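Structure record follows, encoded as structure tokens.
Every protein chain of the complex appears in place save one, which is left out.
Going by the order they are written in, the chains are A and B; count residues from 1 in each one.
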Amino acid sequence: MKKELLKFLAFAVLVLAAPYALSGGYIMNVLVFVGINTMLAVALNLLLGYAGQISLGHAGFFGLGAYLSGILTTTAGWNPWLVMPLAAALVGVMAFVIGFPILKLKGHYLAMATLGLGIIIYIVFNETVDYTGGPSGLSGIPNLSAGSITFDSDVKNYYLIWSFTLAVCLFAINLANSRVGRALRAIHDSEVAARVVGVNARLLKVQIFALSAMISALAGSLYAHTMTFISPASFGFNFSIELLTMVVIGGLGSIYGSFLGAALLTLLPEFLRAAQDYDIVIYGGMLMVMVMFMPGGLVRGVPDLVRKLVKPRGGDRHA
Amino acid sequence: MQFDQILQYTLSGLSTGAIYALIGIGFSIIYNSTGIINFAQGEFVMLGGMLTLFFIGVLKLPIWAAMPCAVLVSALGGLLFERLAIRPLRQPTPINIVIITIGGRILIRGLAMLLWGKDTHSLPPFSGDDPIAIGGATILPQHLWILAITVVIIAANKFFFYHTISGKAMRACSYNSRAAGLVGIDVRRMVLFSFVISSAMGAVAGIIVAPLTMTAYDVGVMLGLKGFCAAIIGGMSSGVATVVGGLILGVLESLGAGLISSGYKDAIAFIILLLILFIRPQGLFGKAESERV
Partner (left out) sequence: MLEVSGITQIFGGVTALEDVSFSINKSDITGVIGPNGAGKTTLFNIITGIYTQTAGKVILEGRDVSGLPAERLAPLGMVRTFQNIELFGGMTVLENVMVGMHTRSSCGLLACSLKMPWAMKEESRIRAGALRWLEFAGIADLADVVAGNLPFGQGRLLEIARSLAVEPRIILMDEPAAGLNSQETLGLARLIRSIRDMGITVVLVEHDMELVMDICDRIVVLNLGKKLAEGTPREIQDNREVIAAYLGDE
């Protein structure tokens, strides 16, 4: 328990100190995206890594958060801080309702159904032009502000986003090591045994689906307010896959793994600017290689690899 | 709303539906022999069309030679995919398989983009494009080609599964792969076969639809998903039920696009998909099976 807290504090200090070590608006801007993607990866990881339920539609929930915030703060002129929890709650309720039929499905069927849901949401973004602006997007979304501070620079946004991201990470870590988190992991390992000891697997899966969707919507709202412009292209099927890649590469069931995966997949394209069109090929290749050779993700695979390299013929492996 | 209009939409819906059916049967064949939904299925549809173009354009083959070559290469792709990605999997949990087939699909699509670029291409129709009048509606010769080729493929498929040793062995695997293994059927080879056959069928679908809808590196996603939808309506059958599923989907989509809104055309397939999964996961025609632990 204590160890978990220390690990988190170290992580938080690292995150908060980063702007002093790194300078330049460009890198700060990229790190803002790392923060948003970490939040999303953690949300998906709660569902996939802990409860063992796949979703290929999370970009849709992310988009719903972004559009609800975008539309209600521009067209309707509501207070952004008020809209944010409202959007998360609305998306949560929607996910809760649709969660009951959708989470009855398992494995491949669940993957296809969530994918279909994500695409339907994406199509709605494109077609409801009167509200969303359609494919050309929605602009003029206000920056967030608190008192006299307006979050309009990269460094300010960095602190804004990362304070939310850290809170989400802490929330998820606490959840994982609690009664509810254990029940989720139990469902993952043996649903029938979990039910026999009284875990209401069906309800819990739906709850975590809704929670995961809510966090994604929150990330969406924050994204809308930092970018001030959104368009459907950011919330399509490809982004759902990208999120899946982050979670798998980082390591299922590990919060820091989600951060690693999000950081890697956000930074990689920046470094591969020259190879712009190759990034999709690289994602595909990485997904396959990870599942084949490092199914535990980077957080488990890399230490294992190091151990093997340090002790090449250390025959006594403890089970 | 005129009768002619509805007839027109129905006719063109039937031919797209036939394409969905072919792709859907590809999904079912793999699902029945392995329990895997191959998310990369749509990419073989794309490969069919793009490879045909490649053989015509770069290797200067006549179209009648280019098409079988494209099918052959796609089938080879299916074979490699099974050998290199599916078989070596150490922990073949459903989630890992979903992820690896998604990875494969992104990889194939990405490679196609790098090789052939992002442009949209069209294939010449097989026999001219003079419309043929039927009642108050018109259809293109390519529509007839699509329907005819689909019928031939499905008949050949039926023959293969019911009248050849390999086909029967594959069916045995789909009922009970352990028992099939015990009586001496090489189950792994049958799994490989199923990938080869379904990628070849996907490629055929991709070729015959290309003259109508154009083709590009990214057509695989939507076609694949709609093929899956057809298979779900048909209860993952690799026979008539999925064909009917494809036709229903094609016609509904075409009517929806024509009569309601073309923007929501793609959403129709997914709404049907979700409804079927929620209400009748065993398919429109299947009987409910009690799940045993």
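Note that a contact is a pair of C-beta atoms (placed from the backbone, for glycine too) under 8 Å apart; a residue touches a chain by one contact, two chains touch by 3 or more.
The model shown is predicted, which means the values in this text are computed figures rather than measured ones.
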item	value
Residue, one of A:21, A:76 or A:197, that touches the chain absent here	A:197
Interface residues of chain A (partner: the chain not displayed)	171-172, 174-175, 178-183, 185-186, 188-190, 192-201, 207-208, 211, 253, 319
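Just so it is clear, only the chains that are shown with their structure count from here on.
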item	value
Complex interface listing, chain B residues touching chain A	31, 36-37, 39, 85, 88-91, 94-100, 102-111, 113-114, 221, 225, 228-229, 232, 261, 263-264, 266-267, 270-271, 273-274, 277-278, 281, 293
Chain A to chain B touching residues, read off their complex	48, 52, 54, 56, 101-102, 104-109, 111-113, 115-117, 119-120, 123-124, 126-127, 192, 237, 241, 244, 248, 277-278, 280-281, 283-288, 291-292, 295
